[in-house]
Every structure is written in C-alpha cells, then in structure tokens.
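One structure is given here, and the rest of the page talks about it.
In this view, the complex is presented without one of its protein chains, the others remaining in place.
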Amino acid sequence: MLAVVDEQMNEKKEWEPKVLAFCCNWCSYAGADAAGLERRQTPPTIRVIRVMCSGRIDPAFVLMGFLEGADAVLITGCHIGDCHYVDANYKTRNRFEFLKEFVDELGLEPERLRLEWISASEGAIFADMVKEVTENVKKVGPSPFRKSWKK
Amino acid sequence: MIKTICPGCGLGCGLYLEGDEERGLKVWHRKRAPVNVGKLCAFGMSLPQYYDRERLNNTVDGKPVTLDEAVSEAVRRLKGVKPEELAFVSVGAATCEELASFINLCKGLGCKNLELGLNAAFKTLPESSHELLEIGVPLADVERASKLVLFFVEPFLQYPLLARRILKAKKNGAKVFEVAFVGSERGIADETVLLDATAFINAAAEELKKLRARKDVFEDALVISEANPYTDAVLLREMFAVCAECGATPLLMKPFLTTSAALLQSSLAPETKQGLSLLEVFEDERVKALFLLETDPAGALLLNERKIRKRLSELELLVEQGAFRTVASELAGVTLASEAFFEKRGVIVNVEGRVLENGGTSAAGVEILERMVEGVTGGRRSFEEVRSEVFGTLGLGETSPKEDDVQVKRKETKVLAEPEGLQGGATAVGTARGAEAAESGDYLLLYRTTPAFWSGVFAKSFVEISVDAARSLKLFRDDDVEISNAESVTLDFKISERLPERLIVSETKLAGVSERLLSPVRLRRKE
Partner (left out) sequence: MGTCYLAWATDEKIRRRAANGGFVTAALVAALENGLLDAVVVVKKEDVYEGIPTVTSAPEVVVESAGSLHAVPVNLTKFVVEFYKDEKNKGKKIGLPVKPCDARGIIEQAKRQQLDINDIYLVGLNCGGTLHPLNLREAAAEVYGIDPDAVVKEEIKAGKLFLTLQSGEERECKIEELEKKGYGRRDSCKMCITKIPTMADLACGNWGVLKGEEATFVEVLTGKGEALLKNALENGYIKVKEASEKSLEVRERIKNAMVKLAEEWWEKLDAVKELTRDERLKFYVETLRLCINCGACRTVCPVCACDDAAKCVSMHDERDDYVISMYNVIRLLHLMDSCIGCGQCEDVCPVDIPLTFIHRRFAERMQRKLNYMPGMNVSEKPPFYEAELQWHDIL
C-alpha cells in the first residue's frame, strides 16, 4: 500500500506525521484536489489513495495503513445522500463504527482515525481537516506500529 | 477417526485424521494428546495435503507386479549385491516396528551401512555422549528449567510445539538465552549471544571462543539444540564441549521420527553408527546399491533433484519401500508399496522418550520387510514378535505403552566427557571452507532446516535479507532477488530488521544453492 523501502532512503531529521487519506473518486478526491488547486495550505503530511467510492474502503485497508506505520488514517467520501452508488457510504459509516471501537481497543489514540464527508467543492474543509489531524497527531506522537527502519 | 501421531518433527503431536481417499482427509484436534494438548503447527494442520500424494505401486523395473513378485525380486537382487556396496537408509515416517524389521533385514544381508538420520552426529561425538543424542529429556523439564539456552535453534519456526514449553518456563521465571547467528524474531530470549557467521565460516574455532567466554550462560542450563543429517559438526561438538564444561544438560530436537530410529539402531545395530551418513551415502562412489524405506530423498537431502536423480540412476540397484512416489520411484529397480504413516499400526518414541501408539491398523510395512527377511535368512516374524522385540529393546515389558508417561529415560543427563578439540579431524558437515567463502560470494546464506518444509507440502517462497542489503540493492517491494553461487534461484524477499547486513536466511531449501548450513552467495536485484 505504501512505498516503504524507498522512503527511508531520504530519512528526515525531524519526525513529520504521515496521514493516509482514502478518498472517493466523486466527491472527496475532488475535494482534496480542489484544496490543492486553490493553493490551500494542505500539510505535506498527506498521502491520498483514491477509491471509486468510500464503500470500497475495506476496513482491512485501513488496518493495513496503520500497520504500515501511518500515523493517522482518514476515511472520506460523499455526504450521506450524495454517494454515487446510491447508499454505499452508509456501509462506510457502519464499518467506521467497528473500526473506531477496534482501533481504540487495540490501543491507538482516537485522533488517529477519522471519518469525514467532503464534497467536491469543500477543498477548504478538506485542507483544514488534514491540518487539524496533523496537529492532533503531532500531539500524540508517532505511530507505535512504525518500524524504526521505516522512518 | 484415526488417532494418529504427526510424523513431522519428532515431538510426536497427537491428532485425529478422518476421511478416506475419495473425500480427502480432515484433521481434528485431539485435546487429550499429552505431548501437544491437541495443538498443532502449520505442518500438523496440513497433514491431509502431506498424505494426499500419489501412492507407490509394486513394480519391478517400472512394470507393475504383484507384491509377491516384488518381494522375491527385491530379495534376489539384494542378495546379489556385495554387502559393503549396499546401504540401508530410512529418514522418514517409519514406525519402530518397521525400523526393527528394517535393521533385521540389513543385518541379515550382512550390510553395515545403515543410516537412520544420525550417523553424522554419532560420528561427531564420543560414544559416551550418544545416549544424549538418542533421547531427550521430558518436555515438562523444559517448563521447569530455571535456565534455558537455545543453541542455534528457533523453536517457533523449527519446532513450534516446543515454543510453548519455553514460554511456560519463562512464565515460571526461567532465564532464556539464545546463541545464534541471528536473534529470534519473536524476542523469546532475555539475552542473545550472537556469533558472526562470516567469522565463523572463516575461522570457526576462533569465533567459538566467544562461547567459552560466556560460561555464565551455560552453567547448569538446559541447552536445546537440534541434530539432523545437516547439523554442523563443529557446532554440535562445541555444544557438547560447553555442556560438559558447564554441567549443562543437552536436549537435541530431531526431525521426523529419528528418536525411535536412534534408540533402535544403538541397541540392535550399534556397529552401524560409524557407517556412512546420509550425505556420504549419496556422495560415496563405493555405494552401488541402496534400499530406501519411507524416505523421500528430495525431501531429506539438500542436494537438488537433478543431482539426486543423477546419483540414483548411477546405482546398480535401488529398492524403495514406501507409501508414496518420490524422485526415486521411477529410477528404482524394485518398488514395494506400503501404507501411509497414519494407517500404520505401531509405536514411535518421541524426543522426550514417550512411547506413542499410532492408531492405524495396517501392518503391511512390517510384513513386507519380514517376508524379505525370510527370503534372506529363512526366519520370519509376525508383527507381534517384532513388536515384542521393540518393546524389549525399549525396556517396556509386554504391556501397551501409556501415552501419559515418559517411559524411555536417559541414565545420564549431563555430558560427561568433553569431545576432543576442534582440531581433532572435525568434519564440518554443513560449513563451507573459508577460502571459498571469501572468494565466491559477498553474502552468506543461512539455511534454517525446518522439518515442516522437508515434506515439500508447503514452502516459504522468500528469503529474509537485512535492511542494509535492501538499501544497498535499492529494492522495492515488488522486486525479486536472485541468489546465486554454483546455481541460482530467483524469489521474493522479506526485510528483516534483526539480520546482520551480510546474512540471508532461508527456511526453504534452495535447490543447489543452499546445500549446507552456510553457503556463500551473491545477491542481486531482479525486477
């Protein structure tokens, strides 16, 4: 999922959180894109994975993101009612309930997982959210799952 | 449902197998089995696949014959070979009863080359230590030990059902050390005494001095290691020497059902312990005829199949008795079809000395062997008679063995005499010559002999390499690596934080490349 071996080639001195965002093709990806186009200050911490619909985000992907060492994982999609596959984002919401409990029980801070509905025009909201998550994650520190050599 | 024993690694885990050839077999856990509390490792779980192989038929020169014909032809041909040119080999899933008959046949033919998996080790160690090789200590003692040393053995990978005993020992307050070229992935040890593989391969004696400097590790410890046909003689000898010096107790794990074999060989044919080892049988030109019992040479040998085939086809006579077809089958002059291990009636002795009854009902394997004995010596024993010889040899008396007791015990627990020094003609079975290492490769490949993979049922399709190696080769996750010396293989890799830069670890035999414990190799990136 995440390029791993190559990244440690240019080791950074100071730890910068890595935030993995799953974005649905129709809304939130466009939103993220808009954030970029509008030259909003989206922190460089973000890594976006585009999926066709948030309903396609298998919770296992999210867990894999954490195990790979992501400091936070964002699940984003169209607002409820706007999903291009009718109501697949209800699925997303239900799964998120499981993930939330899971991640908490496992011992990861709740700050590391977030679900957000973002429309194509909400670039600003996207950028703010990423900023907020990054700030929050900075407070709780690097993911305990990250292997030292994968810095 | 058949109550059976897993023939994988010598621990003797109990399980049920259910089903038939048509529907396939299914494993059910037998929680009452005392060795493993019903638990099984991945190999135990995959026994249905292990048993789901093409069965061997009775043949003479490749043509199907009746069992009678095969037996009398085998006898005729075996009698026609000079005893000194003949070798008997069994390093697989045979019961004690079968092994007793096998030994009987071997002796009847006047053959002194009998290899049941431990000759290399027997020859490495003085007679006074042989008992310690033959039989281990009760596994309950592992749980109770106050100090454990894992000497070049990775229980989680090699002998998984031993691992939980070690964990229990830790819970009971034991201190656990490991001596290894690379530390355990699961961090089971409180302290790791690392030896440098490159230094070892260049000057073993020098590198091993590190151990003598750490007597505190070994003093009064239970030292767990492994003996198989590929065990490095230098390491084995050193282990015994340190144990002798420090009053430590050795426990040697063994693959397959080697404990049964070692006990019977020592009692019934002690003179053969100095005979050819498995490797020697396959290398020594003097061997012109071979009798294989329940042994797949491709599984048991580190040589690649091409070399094995070549060697086997050069033989004047090859007789194979077993349940399944192997690389030897089509080259064999005579093949004799027996039953699969789970179908066999008979006992085995596990590493700790428990005599375990295998729940099958067939005595076909023993009967075939005894009919051959009859053809050679005129005398033939019934299964019961063979069994009573086995029980007598093991000191059991007449009653059925109880699975809950450890019945065959060591007389001595500690190593008495230190084996002679390393200079004394130690033949490092598994280690390459230093010079070769320096020349031909820049990495060292460590082959971790894992019984579970010898059966060929499943394998790990990757090697482990160090973080530094991955960096210097600029590897990406989807790349493969090519590992080569005389031959080469290309496969996946896993990056392992624990590995020293120049070490590569493989649990799967890499045909032709990893023919020893440590082999110098080159490592390249393959896109």
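Each chain carries a letter (A and B) given by its place in the written order, and its residues are counted from 1.
We take it that a contact is a pair of C-beta atoms (placed from the backbone, for glycine too) under 8 Å apart; a residue touches a chain by one contact, two chains touch by 3 or more.
Keep in mind that what you see is a predicted model, and the values were worked out from it rather than measured.
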item	value
Chains in view that touch the one left out, judged over the entire complex	A, B
Touching residue (missing chain; options B:R55, B:K123, B:R164 or B:R309)	B:R164
Given A:D33, A:D82 or A:E109, the one touching the chain that is not displayed	A:E109
Contact residue for the chain not shown (choose from A:L37, A:M52 or A:L67)	A:L67
From B:R32, B:R286, B:K474 or B:R524, residue that would touch the chain that is not displayed	B:R32
Chain A residues that touch the omitted chain in the full complex	58-60, 63-64, 67-68, 87-88, 90-91, 93-95, 97-99, 101-102, 105-109, 144-145, 147
Interface residues of chain B (partner: the chain not displayed)	1, 16, 23, 26-32, 34, 36-42, 44-45, 156-157, 160-161, 163-164, 167-168, 186-187, 402, 404, 460, 462, 492-497
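In the analysis below, only the chains that are shown with their structure count from here on.
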item	value
Whole-Å gap between the CA centroids of chain A and chain B	50
Complex contacts: residues of chain A adjacent to chain B	3-6, 8-9, 147-149
Chain B to chain A touching residues, read off their complex	467, 470-471, 474-477, 495, 497
